[in-house]
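One protein chain omitted, others in place.
Letters A, B and C mark the chains in the order given here, with residues in each chain numbered from 1 onward.
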Amino acid sequence: MPLQQLLGIWIAAGLTLAIYSFLYKDNPAYKFAEHIYVGITAGYALCTAWYNVIEPNLISELLKANWHNPFTALIMTWTVIAPALLGILMFSRFFSKASWVSRIPIAFVIGAGAGISVPNTVQAYLIKHTSATFAPLIPKEAIAWSNIMDFINPLIVVLGVISVLIYFFFSIEQKNGLKTVSWIGIIFLMIFFGASFGYTVMGRVSLVIGRVRFLITDWFPLITNLLGLGS
Amino acid sequence: MDFFKRQLPTLLVLVLGLGMIIQYYIPTTFSQQVLKNVNLWIQIIAAFTLCIGITSLLRTHYTKIRLQHSGWAYSIILYIVFIAMVILGFYRGIQEGTPFRWLFDYVQTPLSSTTFSLTAFFICSAAYRAFRARTMEATIMLIAAIIVMIGRIPFGDMLSAYLPSFIPGFNDMAGWIFNTPGMAARRAILLGISLGGIATSLRIILGIERSYQGKD
Amino acid sequence: MKRTYYLLSVMFIILSLFTVVSAQNNPLVIPGEVKAMDTPNDSADGYTVYWPVSPSDGEGVYYLVSTSSSPEGPFTPLTRLDSRLKLASENKATFGFSSKNEKLHYIEITVPKDEHCRPLIWYTQIAISRDSEVIPLGGPVTAKVVSNWFKFNKFNNLVITLFLFLTIYYFIQRAHKDPNLFIRRIPGLEAIEEAVGRATEMGKPLLYITGAYDIDAVSTIASVNILSHVSKKVASYDSRIIIPCRFAIAMTVCQEVVKEAYLNIGRPDAFNVHDIFYVTSDQFGYTAAVDGLMVREKPAANFFLGTFAAESIILSETGASTGAIQIAGTDSTYQLPFFIVSCDYTLIGEELYAASAYLSREPKLLGSLRGQDIGKIMMVLVILLACLLLTLHNYFDFEWFLFLKNFMTAI
Partner (left out) sequence: MGIIQKVLNVDRRVIYLIVFLAVAIPIIFPLNLPVTLTEEVMGVYNEIENLPEGSPILIAVDYEPSSSPELNPMTRAILKHCFKKNLRVVTTTIWPTDGSGGSIADKLVEEEARIAGKIRGKDFVNLGFKTGSYAVVIGMGEDFKKTFPKDFNGNVLDKLEILNGTHSNGNSESSLPNAAFSQDARAKKINSLKDFSYMVCIHDDSSVFTWITYGYERYGIKIGTGCTAVMAPGNYPSLQAKQITGIIGGLKGASEYEKLMNYRGEGARGMDSQSVIHVFIIILIFLGNLTYFILERKKTVRG
């Protein structure tokens, strides 16, 4: 095994155990791992922002332009110069007097984000999920006993969607009939929460399996080798 | 001056917000270009702003080291790792086979996998601590959780083979709970969220909700 | 639904029987005319060719599509379509909902462009084939390719968006005149005061997290709006709020918001910008750091408001182990059960978006809540009406009974 891989497995195993030690209580090993983690991810974020965003979209575009003719070059590259300027405006945060300038790029991000989200939300959620709920209330012809759930399930969905929607009413006092319906909504919500919780366990345990498997299959052999127990 | 401080950002939000909504309905090449550029711009602004974030992080830990607050030695470790990562990243690149990748594979990846896997431990303790049948609603949640947990493992499949399947569609109880009542509730939550999101977007675009702007 | 399946399967059986019988003796039947039209709802990408189904359609029968820059050819093969597939009824964005579309085949042709990005004139030839037998369906066709100005397939989206905007806007305006709106209790939000009070008594800080997305996500903006109320309470109680951030833009916005709260109270000197700091954008790097922060600072109250992913249970269980009051609110449906189990109060979905209106009691914002409710009532009515129409459609075969279902279909 190459040295760097050997070293890597030892480090990875050490850090794995350091994080797990937090389950016992906060301790120096965890603090050590935590600070390494924050430092390394911050460095990673900076490098990837450079290589994935700034370098290909900004620097290479600027270098591509023919700067012998600055005017046309500016026109060609304004779509990358403008956001760079907006980005630089963010640096006004470093000067408390001028920090309001950063509102302009922030407004850009917030405005665009809000605008893009509206029609996409309508499309992906409102239209899709409303129309998927539609179901006939009475079957066309007599249905076989074995298919009865195919007919009943959509009706349960209709009831569930409507009652949970009614539970979310804010400006209408929920009493009498409305109270009953919104109580049914709560029942549906609770079923969803319980089911979702139960289903999630599996995914999370998979992660522990991954770590334990790493410790057992990658790291343990190294210890036994080290101790001269390996074959 | 007040125009630049208050009106301009509000106006920018209004123009961009409405502009991006209209863009959605127009299929021309220009319209696609606008969407692409706006997304690119957001990315570039975020990349620049990251510098402010990193400065904030480094300053916090610099203060700790300077004033020798408890645990200041850990802050030195943070500095060392951060600087190593940045230098390696810029000096040798971030592709496969570089020292940067090595750090990513053998330090960052095990750290994130392990932290992620803590969820399993916490779910178990939360289940023990909080899943009490105090009210009828809590009981229903608990029962749903148990049925699904049994249903998703091979043990549940063995169990359901012995159960009489006189009601059709009930041989997979866990699946039914998901696909029918569970999905109905989630769908309604999503519908509510989309309405809430649209209303919030509208309030932002029209400048009714401006608390994110702060004051002078 | 059932009926269409039934019909389709009967059609399928008849067709396949037909082809089995006809395969040996009957010649291929040429369907009607091949036509072409500009593909709607696109930007000069190409045109759509369509032709009626042929009685010969079935297994082993294919439509061969070839294209060329000239009507004389040579034509280069583009693709081969199974004659049982590619019915116009599948492409509702172009052909609409008419039941006649089940009798049409179609194919979308992408047209190459010249150096000025203008579409070239491009010809398509369709031929029907079985084994080695190939019969062209008339001459080559073409259509003028234009850039469209409106996505007609998103017309329903536009109508719904406009309806919601106008409704919400109307109720915002109306709230000016009649500010006394009833709003039902949201317990999680009433607990905020209690949480801030307890933190002040204990002399411990509060922890506030805005979620897993940067400020361009609407959920983060909703969270920041709640922060502006929480921080006002914090400022007036002379307590301390810590906000570790995952995104730098969100951090700067949080700083502005909290600073404003202190300014409002008249104590700008008490504002400490370093309590609102960037940690790292990495999901679990951030989580590990916040976990450490929780066990060391032991905040009296934790707020988790915004969109969350897997970190939800790690944060909220660690918080619970330190004995903090926890108030969560999220639009991530998968994380709701975890927050509900391990937090004291949880805002479910839409309540997160309603919170800033609820807390501020500002008529304009409350009016928009009213608008949201009208939206929900409309949805309930649409669902009920559509179900009713579908039921009627089972008995009376009028196509217009399906208009609501068709209108609400995403294409």
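Convention: contacts are C-beta pairs under 8 Å (C-beta built on N, C-alpha and C of every residue); 3 or more make two chains touch, one makes a residue touch a chain.
Because the structure is predicted, anything quoted here is derived from the model rather than measured.
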## Note on the structure
Of the chains on display, those the missing one touches are A, B, C
### Summary
Given B:Leu8, B:Cys51, B:Ala84 or B:Cys124, the correct residue touching the omitted chain is B:Cys124
### Query
Which residue from B:Gln7, B:Asn39, B:Gln68 or B:Thr135 sits in contact with the chain not drawn here?
B:Asn39
### Query
In the full complex, which of C:Ala310, C:Leu365 or C:Ile383 touches the chain missing from this view?
C:Ala310
### Summary
Note that chain C touches the chain not displayed via residues 62, 64, 77, 79-80, 110, 129, 131-132, 134, 281-284, 309-310, 321, 333-334, 410
### Task
For chain A, enumerate the residues touching the unshown chain of the complex.
20, 23-24, 41, 44-45, 48, 52-53, 120, 123-124, 128-129, 131-132, 195-196, 199-213, 216
### Missing-chain contacts mapped onto chain B
32, 35-36, 39-40, 43, 94, 96, 101, 109, 112-113, 115-116, 120-121, 123-125, 127-129, 131-133, 142, 145-146, 149-150, 152-155, 157-158, 172, 175, 178-179, 182-183, 186-187, 190
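Keep this in mind: only the chains that are shown with their structure count from here on.
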### Query
So that we know how the chains sit together, what is the shape of their touch graph: line, ring, star, complete or other?
complete
#### Entry: Chain at maximum distance from chain A, centres defined as averaged CA atoms
C
### Query
Taking contacts as defined above, which has more of them, A-C or A-B?
A-B
### Query
Rounded to the nearest whole Å, what is the centre-to-centre distance of chain A and chain C, using the mean of the C-alpha atoms as each centre?
15
## Note on the structure
chain B touches at least 2 other chains through residues 21, 24-25, 42, 45-46, 49-52, 54, 57, 108, 111-112, 115-116, 118-119, 123, 127, 141, 186, 189-193, 195, 197-198, 200-202, 204, 212-214
### Query
Among the residues of chain A, which ones contact at least 2 other chains?
19, 22, 31, 33-34, 37-38, 40-42, 44-45, 90, 93, 103, 106, 109-110, 112-114, 117-119, 122, 126, 130, 133, 158, 161-162, 165, 168, 189, 192-194, 196-197, 200, 204
#### Entry: Interface residues, chain B side, partner chain C - complex
21, 24-29, 31-32, 42, 45-46, 49-54, 56-57, 59-60, 63, 108, 111-112, 115-116, 118-119, 122-123, 125-127, 129-131, 141, 186, 189-193, 195-204, 206, 208-209, 211-215
### Query
Inside the complex, what are the residues of chain B that reach chain A?
4-5, 8-10, 12-21, 23-25, 35, 37-38, 40-52, 54-55, 57, 71, 74-75, 77-86, 89-90, 93-94, 100, 102-121, 123, 127, 137-138, 140-149, 152-153, 167-170, 174, 176-195, 197-198, 200-202, 204-205, 212-214, 216
#### Entry: Footprint of chain B on chain C - complex, ascending
41-44, 117, 147-151, 154, 157-158, 161, 164-165, 168-169, 172, 214-216, 218-219, 221-222, 224-225, 228, 245, 247-249, 251-253, 255-257, 259-260, 263-264, 274, 277-285, 287-288, 310, 313-314, 317-318, 320, 331, 333, 336-338, 340-342, 348-350, 352-354, 356, 364-365, 368-369, 371-372, 375-376, 379
